[in-house]
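Here it is: the structure, laid out below.
Shown here: the complex without one of its protein chains, the others still in place.
Letters A, B and C name the chains as they come in the text, with residue numbers starting at 1 for each one.
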Amino acid sequence: MSDATEHHLEHHLEHHLEPHGHLEDNAEAVQAHLKRLRRIEGQVRGIQRMVEEEKYCIDILTQVSAATKALQSLALSLLDDHMAHCVVDAARQGGAEQEQKLKEASEAIARLVRS
Amino acid sequence: MSDATEHHLEHHLEHHLEPHGHLEDNAEAVQAHLKRLRRIEGQVRGIQRMVEEEKYCIDILTQVSAATKALQSLALSLLDDHMAHCVVDAARQGGAEQEQKLKEASEAIARLVRS
Amino acid sequence: MSDATEHHLEHHLEHHLEPHGHLEDNAEAVQAHLKRLRRIEGQVRGIQRMVEEEKYCIDILTQVSAATKALQSLALSLLDDHMAHCVVDAARQGGAEQEQKLKEASEAIARLVRS
Partner (left out) sequence: MSDATEHHLEHHLEHHLEPHGHLEDNAEAVQAHLKRLRRIEGQVRGIQRMVEEEKYCIDILTQVSAATKALQSLALSLLDDHMAHCVVDAARQGGAEQEQKLKEASEAIARLVRS
């Protein structure tokens, strides 16, 4: 994992130097993801309150399904970003880097589909 | 919704009076659900930190899949409780109450399967 | 499994004797399920043709998602029938029969949610 992380940092440093506005895009994406995650955290806390107040099971289940869907949408959005940046870069490099990134993406997609 | 909730409270009051220990069971179940929900809240906050620190996308996705699975397990556990209490009671009553509870359970299961 | 199957046959024989028209309902449900299954079989064969003719991957994937959804809808419909008959009957009997049917239903729902 540390290699991937290192590469990831380098990747971000590169972006820092290039004039294409990728870093700003990235900062915006990070803010959008955080906003969604804070909303999901709020949903989970709302479910805790419902459980504490012994609200009707079906109403609690509806909120759990909503939070699950919100997490899945976030995952799809994170995956889009990953494909548009890391996978595309790796495809241009080819070789082992490409194989590695395709394998990782494939496994992450399988985890999403099966969860 | 308020009718269902009212019925739910009555249901709990009944349990309060009967000597079968259902209320204690219920208090235990509530604590178990809350424990799981607090852990899920922690997972969501951990994902926020990973996004803030711009951790590697695939590692973030792994955590999102884990939180999604934890929510689904919680939902299955809430549904089990609901079936063992509300659906069983309604089946014994029969009639409209039974129809209503079966329809609600069916819709909740469909939401889970599709999320 | 043979015990459950035996019970199931008895259950259907009972229905045969009682005047509530359950058997006719059941025959209709069976026909509806078979119709859906034949359509799904057709979808799977259509996907085979697409693969043989090396159709565009994304178009094939769209058909695979459609067949998956059709199977899930069928599963939800089979589960509804099961809950309305076997689970309701077991709830009225109570005891070990009820426990067994709730456990089976719970496990079947978990398999659906996780697939």
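Here is the rule we go by: a contact is a pair of C-beta atoms (placed from the backbone, for glycine too) under 8 Å apart; a residue touches a chain by one contact, two chains touch by 3 or more.
All values derive from a computational prediction rather than experimental measurement.
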- Query: Which listed residue (A:29, A:44, A:58 or A:75) would be found touching the missing chain in the intact complex?
  - Reply: A:75
- Item | Touch list for subunit C against the chain that is not drawn | 1, 4-5, 8, 12, 26, 30, 33-34, 37-38, 40-41, 44-45, 47-48, 51-52, 54-62, 64-65, 67-69, 71-72, 74-75, 78-79, 81-82, 86, 104-105, 108, 111-112, 115
- Task: Extract the touching residues of subunit A with respect to the undisplayed chain.
- Result: 72, 75-76, 79-80, 83-84, 87-88, 91-92, 98, 102, 105-106, 109-110, 112-114
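Simple rule for what comes next: only the chains that are shown with their structure count from here on.
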- Query: How big is the gap, in whole Å, between where the Cα atoms of subunit B centre and where those of subunit C centre?
  - Reply: 24
- Item | Per-residue multi-chain contacts in subunit C, two or more chains | 114
